[in-house]
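Below are the structure tokens for one structure; questions will follow.
Removed from the display is one protein chain of the complex; every other protein chain stays in position.
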Amino acid sequence: MSTATPVTTSAPLKAERPSAAKIARKRLSSPWASLAAIVLAVLWTLPTFGLLVSSFRPERQIKTTGWWTFFSDPTTTWDNYRGVFGEEGGVNLAGFFVNSLVICIPAVLIPMTIAALSAYAFAWINFPGRNILFLAIFALQIVPLQVTLIPLLEIFVNIKLTGTFWTLWISHATFALPLAIYLLHNFMREIPAGLIEAARVDGAGHVSIFFKVMLPLLTPALAAFGIFQFLWVWNDLLVALVFAGGGDEVAPITLQLANLSGTRGTAWQLLSAGAFVSIIVPVTVFLLLQRYFVRGLLAGSVKG
Amino acid sequence: MSNTASTTLAFFPFDTATNTGEKVVQMLMALLLFAAVMGVILFFAGRFGGRRGDKVVAYLYLLPAILLLAVGLVYPGLRTIYQSFFDAAGTAFIGLDNYGTIFTDNDQLRVLGNTVIWVAITPFVATAIGLIYAILVDKSRYESFAKALIFLPVSISFVAAAVIWKFVYEYRPDQGNVKQIGLVNQIIVWLGGKPQQLLIESPLNTFLLIIVLIWVQAGFAMTILSAAIKAIPDDIIEAARLDGVSAWSMFRQITLPSVRPTVVVVLTTIGIATLKVFDIVRTMTGGQFKTSVVANEFYSQTFRADNQGLGAALAVLLFILVIPIVWYNVRTLRQSEAS
Partner (left out) sequence: MSAGLIFGLAACGGGDDSDSAGGTDASASAIDCAPYTKFGDIKGKTVTIYTGIVTPEDKPHIDSYKPFEACTGATIKYEGDKAFETQILVRAKAGNPPDLAIVPQPGLVKQLVATGKAVPAPEEVSANVDKFWDKAWKGYTTIDGKFYGAPLGASVKSLVWYSPSEFKDAGYTVPTTLAELQALSDKMVADGKKPWCAGISSGDATGWPVTDWMEDFMLRTAGPEKYDDWVSHKIPFNGPEATTALDAVGGYLKNDKYVNGGLGDVKSIATTTFQDAGLPIVDGNTCSLHRQASFYAANFPKDVKVAEDGDVFAFYLPGPDANTKPVLGAGEFVVAFNDRPEVKAFQTYISSDVWANTKAKLSSGWVTANKGLDPNNLTNPIDKLAGTILLDPKATFRFDGSDQMPAAVGSDAFWKQATSWITGQDTKTTLDNIEKAWPK
């Protein structure tokens, strides 16, 4: 019933859309608005751009002249990237790449699933202690990771999991839960109550509502959270440092990059190149999944 | 210990995987095991129906999260609170002395003050920039490219971000043939000024560090808020437009109220991230030159100065600082419940 209305009203709207969008663009793309957007974009990109340019400049030039002099005196070198891929040291960056992927996939999927179920319970099921429990989990976001390191490691030692990926999967999943539950709960609350009520009236249980009503609507939001969680896990250094103890078999690429600059070095040239190697994957993932953001965090059918 | 794997040829799912094949197999096994556990939970949840069964379903849904959180965050959290009443070595009970230190010692008060500045600025500025940018590029021809530019910093680790900005703030002395390599100082020189040692001058340096976090978080705010803007029903916008509403009142009367819940979520998330920030401070100034914040001080007291008690007290202080944010969310939750 209530599900039917938006579908019928939005259909004719979609047909008119081109003209509406045209009006919108005309109204909003005043020259000042465009200028502001361009200024912000430039400000946000410039620091990274400077480092990108630097990563192709010879070591001595990086240290003595600004990266903008590159445009009047373009000297490029691949030495910095060669240094990162360890032509001399023989560092096998590919192996660490595999480790990072093996760590990331379960560390994204597990908390996403668990958090989606919990968020559903908080958003759409009435049970005693709901608000208190929700706030407690919400407040857990503030527990600094550092205080959990020794207690968790002790547990991992006792159950003999040290030096395996399990430590990283379990700890990343745990640390992600408070924020994941909080975010997904807020997205779920945006879904009109009518949809759930209708399904309940039809005799659907919470399991089938979760799968048949909630999940399809929530896919973009889950994808969005997935991207953020992926970025955080991919860029994590601290958790990997503590729990990956055991050497090259489980260490992610960030650990290797952190060690790159040498025991005593502040090697700008290696840091700049290393930073770019490490952001290739996250940026690619973002570009691939970006359409979910553009489409909206809740599937279009909820509109109206 | 962990060297058993190297002596046995057989591969077990809980040993250290040594080659790519083993690693992938172990990952798939972990995912299967996880799927099996969730399957069991859903199977049982499916057997309870009706309003009375709701309670059971809810607890079953929450079970995995609560188990993980209890072990991984609640237990360490409680242990930290307990430790905060003990001395540096964690042996002698000293009551509230550690908290006394935080609120009387000049250095620690400075740390507290800095943290307040961080939290008062970062979430609001980052959210505002994210929101403005999301509106500006919404439905424009280059939308996805424009968004990717702002999102870029989000995909960079804090450590890499600190490297990038250290480079921006880099100082070279004002001497004949020495050239600036940091962008900010070069701009100062181009404008006829003298290069400054930006990261030393307090309180300027704290604001310079805050810019780095804003730079990182604005992309997060922008993506979430942009999605919320797109969820505003087209017919509302259309109606307003037909009424000839100006861009500003469109923003005030339609966009802002529609995305308000999302703004609260974004402010909250960035606020908590700000309280916890320590990588940026640690990498850029090491907490020197009066730039330290609670999270960084916690780290250096616990891991550098070997003062567990004081470190724990600082961590507890972070819990306390988050209470206003929790309280604000409780209010919004109640309001949305009432409506």
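Each chain gets a letter, A and B, in the order it is written, and its residues are counted from 1.
Keep in mind that, in the parts below, a residue touches a chain if its C-beta (ideal position, glycine included) is under 8 Å from a C-beta of that chain, and two chains touch if they have at least 3 such contacts.
Just so it is clear, the structure is predicted and the values come from calculations on it, not from any experiment.
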For the chain not depicted, the shown chains it touches: A, B
Of B:G21, B:G39, B:P173 or B:P324, the one touching the omitted chain in the full complex: B:P173
Touching the absent chain when the full complex is considered, from B:V56, B:V74, B:I117 or B:I200: B:I200
Given B:T80, B:N307 or B:N329, the one touching the chain that is not displayed: B:N307
Touching residues (missing chain, whole complex) on chain B: 2-3, 6-7, 88-89, 171-175, 177-178, 197, 199-200, 282-283, 285-289, 300-301, 303-307
Hidden partner chain, residues of chain A it touches: 59-60, 63-64, 86, 88-89, 91, 149-151, 153-154, 156-158, 162, 241-242, 245-247, 255, 258-260, 262-266
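By our rule, only the chains that are shown with their structure count from here on.
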Chain A-chain B separation of Cα centroids, rounded to whole Å: 12
Residue numbers on chain B that touch chain A, as the complex places them: 1-2, 14-18, 20, 23-24, 26-27, 30-31, 34, 38, 41-42, 45-46, 48-49, 54-55, 57-59, 61-62, 64-66, 68-69, 71-77, 79-80, 129, 132-133, 135-140, 143-144, 146-160, 163-165, 167-168, 179-183, 186, 215, 218-220, 223-224, 226-228, 230-231, 233-235, 237-238, 241, 247, 261-262, 265, 268-269, 272, 275-276, 295, 298-299, 302-303, 312, 315, 318-319, 321-323, 326, 329-330, 333, 336
